[in-house]
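A protein chain is absent from this complex, but the other protein chains hold their places.
Here is chain A:
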């Protein structure tokens, strides 16, 4: 599960990055309107070279980079909650009454770390679509990426020269904004994440409390103390 954390954050970021895209004719789009908040039940599948994990849960997102993700067991118990605020991340494991918190940059150097770099890439808004359906672009961290659009000017996928890739599919229009029902991220490290949204609510008010972990009575440790789930 530890390897999932960066990918989860990545996914949330993808929500916004992909909000301007649609692979098929969409009705009701409001030009210039974007997703400021997102609240949605989700299902998530995370695959690594060592195996796969998945579950269902709930995701709350607020621009620019705050989110709260809860992953549930089949019986409904909360297995994992992840909170992101800027470059800080808190991973709460209710069954252990323990949270790991710190800067994203301080995450242990394990296999999933590569995906943090992806996250930073993903949160960047893609260049505005032009007449071409494909544009090369240099990201803020100096990497080269290729962004693919459909004929409505929305992003279908992004790829870096290193081999990281994100794909947005099955777009629907919510509150005038195109939003992908499915997102798939494939990291060059061999990890991939697929997230499916179920009737997401866009641009509805998000209470501040929903984005802050309740750490009363919880043992909070740095990421360096993380020994696995």
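Here is the rule we go by: a contact is a pair of C-beta atoms (placed from the backbone, for glycine too) under 8 Å apart; a residue touches a chain by one contact, two chains touch by 3 or more; residues count from 1.
Criterion: contacts and distances are computed from a predicted model.
Chemist: Given the choices "Biotin-dependent carboxyltransferase family protein", "Succinate dehydrogenase iron-sulfur subunit", "Thiamine pyrophosphate protein domain protein TPP-binding" or "Outer membrane lipoprotein carrier protein LolA", state the protein name listed in UniProt for the chain not shown.
Modeler: "Outer membrane lipoprotein carrier protein LolA"
Chemist: For the chain not shown, which residue from A:31, A:49, A:131 or A:209 touches it across the whole complex?
Modeler: A:209
Chemist: Using the document's contact rule, name the residues of chain A that touch the chain not shown here.
Modeler: 39, 41-45, 47, 51-56, 58, 60, 68, 70, 72-79, 81, 92-97, 194, 196, 198-199, 207, 209-210, 212, 214, 217
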